[in-house]
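As you look at this complex, bear in mind that one protein chain is not there, while each of the others sits in place.
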Amino acid sequence: MDLSYGKQYEDFRAEVQTFLARHWPPKGTDAGQNKEEGARRFRELASEHGFLNRAIPKQYGGSEQEPDEIKANIIREEFMKARAPGDVRGIGTMMLVPTLLEKGEDWQKEKFVAPTIRGEFGWCQGYSEPGSGSDLASLKTRAELIGDEWVINGQKIWTTTAKTADYMFCLCRTEPEASKHAGISYLLIPMKQPGIEVRPLRQMTGGADFNEVFLTNAKTPKNWIVGKRGEGWLVSRATLKHERNSIGAAAQSTAVFAGLVHLAKTAKRGGKPAIEDSEVRQRLATIEGYVRSHEYSGYRQLTLNARGENPGILQLLNKLSSTNIGNEVAKLALDLLGEDGLLDPTAAEEMVVLPTGSRSWMNQYMYSLGIAVAGGTANIQRNVIGERGLGLPRDVFADRSPGK
Amino acid sequence: MDLSYGKQYEDFRAEVQTFLARHWPPKGTDAGQNKEEGARRFRELASEHGFLNRAIPKQYGGSEQEPDEIKANIIREEFMKARAPGDVRGIGTMMLVPTLLEKGEDWQKEKFVAPTIRGEFGWCQGYSEPGSGSDLASLKTRAELIGDEWVINGQKIWTTTAKTADYMFCLCRTEPEASKHAGISYLLIPMKQPGIEVRPLRQMTGGADFNEVFLTNAKTPKNWIVGKRGEGWLVSRATLKHERNSIGAAAQSTAVFAGLVHLAKTAKRGGKPAIEDSEVRQRLATIEGYVRSHEYSGYRQLTLNARGENPGILQLLNKLSSTNIGNEVAKLALDLLGEDGLLDPTAAEEMVVLPTGSRSWMNQYMYSLGIAVAGGTANIQRNVIGERGLGLPRDVFADRSPGK
Amino acid sequence: MNFELSEEQQLLQQTVRQYLENECPPTHARAVFEGETGFDPALWKGMVEMGIAGLHLAEAYGGAGLEMIDLAVVSETIGWGGAPGPFLGHALAGLAIQLGGSDAQKERWLPRLAAGDALATIALAEAGGLWQPEDWTLAAGNKLEGAKVNVPFASLADVFVVGVAGGGLALVEKAAAGLEIHPMGGVDRGRRIDRISFEGTPAEALPKGAEISSRVRDAGLVLLAADAFGAGSRLLDMCVKYAKTREQFGVTIGHFQALKHQLANMALEIEPARALYWYAAHAFDHIQAQAPRSAALAKAHLTDRAMQIARDSVEAHGGIGFTWECDVQLWFKRILFDRAFLGTPAVHRERAAKLAGW
Partner (left out) sequence: MNFELSEEQQLLQQTVRQYLENECPPTHARAVFEGETGFDPALWKGMVEMGIAGLHLAEAYGGAGLEMIDLAVVSETIGWGGAPGPFLGHALAGLAIQLGGSDAQKERWLPRLAAGDALATIALAEAGGLWQPEDWTLAAGNKLEGAKVNVPFASLADVFVVGVAGGGLALVEKAAAGLEIHPMGGVDRGRRIDRISFEGTPAEALPKGAEISSRVRDAGLVLLAADAFGAGSRLLDMCVKYAKTREQFGVTIGHFQALKHQLANMALEIEPARALYWYAAHAFDHIQAQAPRSAALAKAHLTDRAMQIARDSVEAHGGIGFTWECDVQLWFKRILFDRAFLGTPAVHRERAAKLAGW
């Protein structure tokens, strides 16, 4: 057991640091140029050095590096420290690109991968529908092949970044007669067209991170389909095994916990700092038990992933750990906020409003509930843990689900 | 709203008190006699005055009073204060007698009711089996009619008082070909016979409040059946609506909570009395919220029962409330016990043992888990609340259950 | 022994409930919630006509002369309906004047409050979570200097009952000089709050203010507990209804045992707690020795339970429960108010501990 990264990796870290010292923020001739252009140039350079787009083949604009979770993590750490632009984040690079690389045709990779990892193409995901939710098998959005175009009608929901996206990767029913999953195809659809309307979906917090997307005779070329007709559901599953970055989840828990401790130090209880109150101390230490477990389990997953070993159930527990920690943190935070719990985190500025600290906590209190939305509710997670993790039999209804 | 009992009832209370003052403990000529005989005589007298066996018709040795939950409660309170013997407790008076009165034949009432309420016949209940648990439909104990005797073979479990009981009321499968519930009959079986063996079932606490009962060609007369052949399950349900005494459950929660507060005052944390610790105070007050809710809901049920109105979901919540409160109390108690948590509540006296106080808490800590056993696990309770209380659809498996 | 609502009380509850079902369905509650003022004069007028404004005020002053339990049952029903409006502040201010005011003050204000011709509110809290009478620092006197926060609907009030140092209470009128009102961004937009400040603002002490201000606080705790119970049980109803209609994997989700048990646990959390606020309300008038503690316990327990129900309700509605469009948020935020107003559960648990001599 060795929590340092070891010589070879510390050397690599030094290499990354030198590179960053030299190239970020842009110096000399580059210094003048506008911020965006600077970032673009820097990314190009970093990619050439093999620090970015590591999983992407050279021919598609990547640096095609040997997969190495630990190097990837070191790069994330150092780039974050230097506030340097890292891999372009977003659902396009996280989900579409791996899917295309695995299941797409060459011309599709040619056309979409490079601009996407350069951040020139923005994407959104068209999976969930008002009627379906966790039950993809029941989705209703239809795509009909008319001439050499798909004509798509239906509605998608929980679509983040739909307002800015250039394209949507979308699950549509193309074979109405086929049963459940068999009838679904995976289409790429341009967002900027008359047939598509995006309506922001406001959250109870007041913000609007999600959208509804209405497709009314929206069109896309016949060959903008990934995989064969009716294979859409299979294709969409391909991405799942790329979901990793366990550290990421844990790091977030650690950060939010640090914030909670800070809140406990500044908030008052009975006239004294709340953190001097025995109940607050006990609850903080109890939550920290979960936070550290989550954090250190992340180290373990990183190690196993780096070795190409399967972390097994640990992987499945990640999301629910984050959710539970988020809930406990939010509850204690609300207790600590006291009277600030009366105030709206999104109230207009001209009013008497929350101090910024409390404001973000009130958001967090409600938002911690929203996390669940992002991908399958806690109950779905528990089914997965019970069935894939503990090998329990699938329950009767789940048998009809696409979960397998 | 009026939490006093009101004039008419206070008069009745006075009447009860006068009676007790005069007759308990036994005075004058009766004083000499042995304790048991004294109790018997007193009960007779109390019954004549209409204080005991109120629900039992005169012809079967009861006092046949107008049902009045509040009078019943006053009698319970006053008799307890005076430590006077009240209605004979036990599964015989609580479950068998009401069942016989509703479903039994006259000769059965003649033969069994009076001696049972006098405490001369002891009973045990033969429902659960190792294989079944909450699923009565699956029970396997068979009774075959051979000549004019039932011959019974099988095994029962969780049988309290089996060692002392004279008779068992027992669910047996008499119609093997009939499906599930339809094949079950309700038999009365003498316990003192060669065909019956009782083995104590030891609990993890060390005590043995339960037994296993093995029936090997045990015999009982043909006409010792309550209801018709195959109606046994229906007959057994008849008792359920007699289960009440909601106050009882709540009173227990209140008592155990008082004990917990006492423990918190005597136990130490950080050198000071634990009850001065903010975390302990918060947890105590939180538990008290549940305890008082339970207690006051008991008042409400008492009122509704007294009016012959249905308390609805409140009734269904009772048991689970007790269980949850028991769990929370036990957990805080264990935290307060500190090092005493290392000691065995049932350790032999010659050892260094727990102070009596802690001893009972360690028992409680483990026993609070046992409560569930007594009648259906928490999950069964939740199904009942969800389905009967909230009107949710029955889940697929429960449809096969006798729950309806 | 009778621990159940009287027929009159049940009738009162049904009447208010019926009124709210007709006049304040969620669509309407939401419209007011999202509106400019958070106040619907017509809706309030209707309540006044039902006698709610003076329910607990003496008949001599045009009130109904009823008890805290009656007022609490109404509060529960208003919480159930998620009805926006000034009920809480108006009721507590009226109570304060009735219990602590001089005859002149009572004659001047109570009839108008009972009739709904004037609207009253309470200004108790000071910044930093100073809710309780013993916390107040605003100097007493016939001219006030300073500020109060979390004042319900200050902008609508004709008269304020203001908490002052020493636990006293004073009356300040709308038109009073140097009185300024700054809206606060309250999370429950159906019960707006403001910060009010005084600069040499004329005030008139309630003679018995210091004796009864804690009674007014206790009454507030009971009404908030009742409101939270109403809101919590309404949310449970909504979740059950949703579970019976929403389909997934080909069946209504109420079939899923996991969800079913979550709903059962919600019922277990909220339903028995009804008796807790009933008892506190009953004790307020009839078992005064227990009134302060049972009010504290009821407020702490019920607002915490209801808050958990609110979180569970978001989950039970799946993603949609998290949206602004879903009605869950109206009650979620209502409960946030009930929980924080007059002090958090932790504060009142500690008070309950002290009052028990722990």
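General remarks:
Each chain carries a letter (A, B and C) given by its place in the written order, and its residues are counted from 1.
Keep this in mind: a contact is a pair of C-beta atoms (placed from the backbone, for glycine too) under 8 Å apart; a residue touches a chain by one contact, two chains touch by 3 or more.
Note that the coordinates shown come from a computational prediction; the quantities given were computed from them, not determined experimentally.
Set against the missing chain, the residues C:90, C:195, C:261 or C:317 yield one that touches it, C:261. Residue-wise, the contact with the chain that is not shown comes from A:395, picked out of A:87, A:212 or A:395.
Listed here are the chain A residues that touch the chain not shown: 1-6, 9, 70, 73, 261, 264-265, 275-276, 278, 281-282, 284-286, 288-290, 292-297, 299-300, 302-304, 306-307, 313-314, 317, 320-321, 324, 379, 381-383, 385-387, 389-393, 395-396. One chain of the complex is left out; on chain B, the residues touching it are 128, 130, 132-135, 137-138, 157-158, 201-204, 206, 210, 268-270, 279, 327, 334-335, 337-345, 347-348, 351-354, 362, 366, 369-370, 372-373, 377-379, 382, 395, 397-398, 400-401. One chain of the complex is left out; on chain C, the residues touching it are 256-258, 260-261.
As a convention for this text, only the chains that are shown with their structure count from here on.
If you average the Cα atoms of chain A and of chain B, the two centres end up 54 Å apart. Touching two or more other chains at once are residues 251, 255-257, 346, 350 of chain C. In chain A, the residues that reach two or more other chains under the touch definition are 279.
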